[in-house]
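Only a portion of the chains appears, each positioned as in the full assembly.
In order of appearance the chains are A and B, and numbering begins at 1 in each one.
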Amino acid sequence: MKRIITLLTDFGIKDPYVAQMKGVILSINAEAQIIDISHEVSKHNIHEAAFILLSTYSKFPKRSIHVVVVDPGVGTRRRAIVVETRRYLFVGPDNGVLSLAVDDDGVVRAYEIRNPLFLRSHISSTFHGRDIFAPVAAYLSLGIPPEYVGPEIDFRMIKRTAEPKAFIINDKTFRACVIYIDNFGNVITNIKADMIPRGVRNITIKFKDKELTIPFKRAYNDVPKGEVLSLIDSFNYLEVAVNQGNAAKRLGLTVGDSIVIELS
Amino acid sequence: MKRIITLLTDFGIKDPYVAQMKGVILSINAEAQIIDISHEVSKHNIHEAAFILLSTYSKFPKRSIHVVVVDPGVGTRRRAIVVETRRYLFVGPDNGVLSLAVDDDGVVRAYEIRNPLFLRSHISSTFHGRDIFAPVAAYLSLGIPPEYVGPEIDFRMIKRTAEPKAFIINDKTFRACVIYIDNFGNVITNIKADMIPRGVRNITIKFKDKELTIPFKRAYNDVPKGEVLSLIDSFNYLEVAVNQGNAAKRLGLTVGDSIVIELS
């Protein structure tokens, strides 16, 4: 049965781990269409994976199955779960990595994976991506109802990872932080587009002992090459960037840094 | 409808950008077969992307749709275009990135993308790959005629990027340059195979203040491991290489370097 399965892991692309998962999936459902979201999540970084998933899951067709394996607790007592949301199925460890996306789409039901029928016969204690999550996703892609994988669990008790909220000091000033830096060096803050009123021309960004006033523009190329700007980016957040340059390196910002933003 | 869509970008493989494009495509045409050409083009390097596209586009089945997003001018007035060539469709920004390939295959017609029907409903000013090029490619893969995307434009006015030509000083001497260095460190020059007559045994390469005479061979392994050689490579250009080593590092050559080649 044709169905999309996406994969998001911290496995990197050199080692055979991702291909082993794909082989397991295709051995169960040769018609599954496997799409990589990313395998370059920073090792063991649950929050980063949760953010990437949040920004991507809804771009896929309804009924796609999203598998996430960023799983530092593999082999211990953290649960393996399937979460059914309004439009999708999610498969992964119950460590918070699914939480931003499933709450965004709206959880319908959640299940703990327990039924050995849908797992590989030998389950390693180090690679549940291959031995548990891949086969479960493959069986779900064949149309097996999620309630077959194990007992329903209280979805309010799924582990959550917090998306830090920007704090509004006044309608022109926010205490915020850096939530993601992409490989262009663009600095994504947790200030959402709808927090920024019309007519803003500049922002002042304060961090550590620095203070910098930069233009607020529509597009990277609205400032000369090499200059710093801010804009609403494709995640729909306020972003600090350098036109054709690396803002994170230029400004010395990293994920988690606290910043104060003033609009003007 | 089954149809191949290739993707060539400078987005890297960690961030969710490529997966967002794939999700958008598959949401429009679940049968599209998406193949990555590369997402590791040097950031904003239009010429490098144009060369990679030129070397690859014609290996794919006729009617494949090639999407290129190396787009430093995103969100400004550079046009978004579809180019119909003899055998393929190309989708991308009108900044030169498509030009080497479309001219090589032979342009039939070109169109500016304007019809909002074939775009995402909200178009960011930073990510036209997801909001314009991906949905347009997906609709084209469904068989929508390219003239539906917007007005035909004069294809002679599409922006071109120059492929530097080697300059023939005499039938044994060329002023040339380095046009690509691959990840093995092989140094690809702009001297084409047909410029080199039969019977050449050695080449002398002069660059900066260095001069080096190296054998001209068929295969890397025709010299001992670790030795420098030259050969006609799989791009059909004269290449300087080290057998199982990195010629670019060994010789200190980078893309764009001017060289003089003498055959002997």
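Keep this in mind: contacts are C-beta pairs under 8 Å (C-beta built on N, C-alpha and C of every residue); 3 or more make two chains touch, one makes a residue touch a chain.
Quantities reported herein were computed from a predicted structural model and do not represent experimental measurements.
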Assembly size in copies, with 2 chains present: 3
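Convention: only the chains that are shown with their structure count from here on.
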Averaged-CA centre spacing for the pair chain B and chain A, given as whole angstrom: 31
Chain B contact footprint on chain A (complex, rising order): 2, 4, 6, 13, 33, 35-41, 52, 55-56, 58-61, 64, 182-184, 218-222, 231-234, 236, 239, 243-244
Complex interface listing, chain B residues touching chain A: 11-17, 19-20, 22-24, 26-27, 30, 34, 43-44, 72-76, 124-127, 130-131
